[in-house]
Each structure stands twice: as C-alpha cells, then as structure tokens.
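Note that this complex is displayed minus one protein chain, with the remaining chains in position.
By letter and in written order, the chains are A, B and C; residue numbering begins at 1 in each of them.
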C-alpha cells in the first residue's frame, strides 16, 4: 500500500479524535444559587484536560507524519501496528473525560489520572513499537537508506518518549495533580519548537 | 469518477465511524458504595466491544483499499454498492453499543449479540457483493487485466469471509459469549499479518 | 482556489454528516415488561429515517462531485454558495432525528415530517442555485467549454430535482407517512443506477 493512503486514513482518525475532545466540555450543571461564572470556573479540570489532550494528540500527529514519511510503502504488519496506534489515540477522548470528571474527587482521582497518563503511555508504546518495526525489521522499505547508527538514534528518541509517561503514571499513586502537571509539562515542552529540535524544517 | 475521489470519501466515512466508537464508552454509573475501579471493571463488555469493532473496521478499511485499488474508474452501480457498504460500516457504532449494553443481561443478550454479529455479516455481504460486481461485471474497468481464474479466486476469498460471521450469528441463539468470542477471534486473526497472507506488500 | 481543495473540504463535511446519522439511533428505552426485540422493532422510524437520509446524502455527494468536476477553479461566490449547500447538508442529522422522533405522534408528525422533507428541499435549492451560478455566471471557469443548450439542460435537471421535494413537503399537511414514502422513493430511485442515467461512467 502506498503510504499516502495510510497517511490519509491516519490523518482522518487523528483529526476526528482531536476534534471530538470538545464533546467532553459540557455546559456546567449549576447548583441552586450558583452563578454561570462560578459553574464555568468550577469545571476547570475539563479545560486543562482538553488543552493537554489536544496538544498531545497534535504532537503525535506531527511525529506520526515524520515516521511514515520515512517509508516508501507499507505492508500488513505496518498496517496492523498502525491500527493499534490509532486505537490508542482514538481512546483518548474517553480517558480525557474520565480524568476531568474525577480529578477533584477524593475518591477515584488517583485511578482516573493514572488511566489518563497510562493512555498516553500506551500511545507512546504503540508509537515506539511501530517505529522500531519500521527502522529495524523493514529498513529495506525506507524512502532512502539510513545507516544503522542513525536508525538506532531515532529509535532511542522514540523509546525515551515512553519514560516520562511511565513516571507520570507511576506517580498517580502519590498525587493526581502531580501526574497531570507532568502530562501538561510534556505537552507544552514537545509542542514548543525548542522541545522538538528547534525551527528545522520537518521532513 | 476517478477512484481517488471514491477512496477519499470512503476513507472519510470509515475514519469517522471507527473514531465515533469511543463515544460508546461512557463514564461508569457508580452504585452507592461502588469504587471507580469496580465501576470501570464492571463495564468490561464495553472495552471488548470497542476493540473488536475497531479492529474489524480497520480490517475492512484495508480490504476496501485493496478492492478499489484494482479499479481504474467507477460507475454509478459501483458508487451505489459502495454506498450500501459504507452504510453497513457506519451502523457499527450502534450495533457495538447495543451488544455492550446487553451482553450480561439474561434478557436480550442473545438478540443483541446476534445483531452485533449480524452487522458484521451484513458488512461482509455488502463487501462480497461489490467485489463480485467489480470482478465479474466490470472486469473491463480494472486497472490491469486479470485472468478469470484469478478473479474467481479473489472472489471466493471474499465470499469465504461471510461464512464465519454467518456461523457466529447463528450461534447467538446458543450463547452470546460464544458469538462474541468468534467475532473477537476473527478480528485478531484477520488483523494479524499471518491471517491475511503474511508480510507481502499490499497492492 | 483549486477545486481539489474545495472538494476535499466538502467531502470531509459530507462524510462527517453522513456518519453522524448513526448517533440518532439510540438504544431503545424499554417500558416495564417490554422485550428488547419489542423495543427495537418499536423504533422502526429511526431506521427508516437513517436509511433514507444516508442514501440521500450519498446521492448529493455524487452530484456534488459531478458539479464541481466541471469547474477549473473556484472564486469567492462559488465558495460562499458551496458553504450554504454544506450548511444545509450538515443540518440533516437534526432533521432526521426530529422526523424519527415524531413520525408516530398524532401531535407534531405533520410538522416534523414537513421539516424533514423541507430540509431536503432546501438542500436541493442550494444545489440548484450553485449549479446555476456555475453554469451561467461562471461559464468561463468551466474545465472545458459547454454549449449553452447543454448547460441549460444540465440546469433543468437540477431544478427538476427540486420539484418532488416541494411536493413531498406540501403533502406533509395531508399525511406524514406519504411524505416519508416520497422521500424514501426518491432516495432509492436516484441511488439506483437506472434513476441516474444507467451505468455510464461518472465524469
């Protein structure tokens, strides 16, 4: 399969998933006597969750493009691993809603935030697995030959992306807010050009 | 019509349908005293339904691409049959929600799982019908000529894909879990490269 | 603007609208003692509405492609009229839900079905307006020159498509079921190759 079809379908799924996030922002349920301003401010975890998930999915879209652009064509194994990656991305609207709903509940906040961060961890793992398969097992299908050291270097960077999410997920046992803060910091860091290798042209 | 337009529209519908599946995963409605963990684990049929439907739609997307890639152009009959196929795919979020909601109800589980499996059966039938029309009636519109034996062979494989879903649907009378297990096994089998002809390049 | 961008965006909106229709099919709300089968059968207007709207949007997608394929480029007026057409298409999931909800209510069924049919009428009017603008005012932007008689003939066919929906909408005063039957008959007639000029290749 040409990679342009693969990219078009993946773009579609990622674009729908990122836009569906807005359905998680409901109108506030005002308690008796509560003002609209109070209700809107009171649901701030919903906005934070929206922004962090939006940026994170946006970053994975850029990285996905860079990864697939290295390929000349795709085979069944690549399609299968890509499908698992898309499944992990398409799940994020649910994890986002769950985290936002429970962040301030004394009961459930650790679990909900752990699942949120764990969903990013799963996505990063799916990404690294596909990248590893492309760079090592399917090196002959690359757009242009890359020396093994360079391929290893790219791969190490992919795998390094898994580590902070693993830490954030583990720390959910300690503090839900800490986990969320790490996820937010990662989203901002990777989104900013400085965190992703400066203003170099993306291949 | 050029097949690239047909593919772009079909890709769009399939990408939206596969991503809408996540809307079926609601936050658990906790009973008094139930923990969030208990509520999340309690709705496991929702996750199984999500994964099976996601993989199955992903597979039909790959197969759809292979089928259309054989065509040079499309006429009205092909567009009409393709529209029916898309309609059967776009219905899957509903069938998935129905099955997940009733899987563990003593009342309704057989019917709901039968409709779920029956939706896959309908999709497989629409697929085989369109494939048959392309390979037999519209052979002159193929990208490159294929001998009739080869076209028949491709078609037999399409029709063979209908059989396991027919069996799974019939068995819903006996056991909802058995039907679901067959659907899940088919999704995994076809998704894995081994179940779909190895790591050969997809045309 | 190149028409390929225009087509890609229009395809996106139409693909999302056609796929969102499935959100109109809710799980049946079972009354005490009602079986799932009874509940599912009881909401048959929902399925009819789904199928009629799906086919109708599918047909407008094909016609939209044929109309835009005649153009070499698009200007602001074309973009604006196209936006109005897309707005009328994007409204159909609401009109579909309204009709399905009220079809069997003695109160409201005429109005709801009139709005349903009226939405198709509005869409057909937007389509004919854009087609008229392209064929008469922007004839110099066509892909290849067409004699005025041929352009008029194409336009008459567009305008003729408005008439049956106008009749169906007017008849909603008499009978909701009659209106729905006409909309369904039109969807099937235009979808079938026989109703749209046989198996000729679509340009």
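Just so we're on the same page, a contact is a pair of C-beta atoms (placed from the backbone, for glycine too) under 8 Å apart; a residue touches a chain by one contact, two chains touch by 3 or more.
Model, not experiment: these values are computed from the prediction.
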{"item": "Residue touching the undisplayed chain, where the options are A:16, A:78 or A:126", "value": "A:16"}
{"item": "Sole residue of C:77, C:143 or C:175 that reaches the chain not shown, by the stated touch rule", "value": "C:77"}
{"item": "Absent-chain interface as seen on chain A, which is shown", "value": "7-8, 11-12, 14-16, 18-23, 25, 27, 35-37, 40, 50-51, 54-55, 58, 61-62, 65, 191-193, 196-203"}
{"item": "Residues from chain C at the interface with the omitted partner, ascending", "value": "1, 5, 8-9, 12-13, 15-17, 20, 23, 73-77, 79-80, 83, 86-87, 90-91, 93-94, 97-98, 101-102, 107-108, 111-112, 115"}
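Heads up, the rule we're going with is that only the chains that are shown with their structure count from here on.
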{"item": "Residue-number overlap at the chain B/chain C interface, same or different (half cut)", "value": "different"}
{"item": "For chain B paired with chain C, centre-to-centre distance based on mean C-alpha positions, whole Å", "value": "26"}
{"item": "Centroid spacing, where centroids are CA-atom means, of chain A and chain C in whole angstrom", "value": "37"}
{"item": "Shared interface positions of chain B, touching two or more other chains", "value": "8, 12, 15-16, 20, 23"}
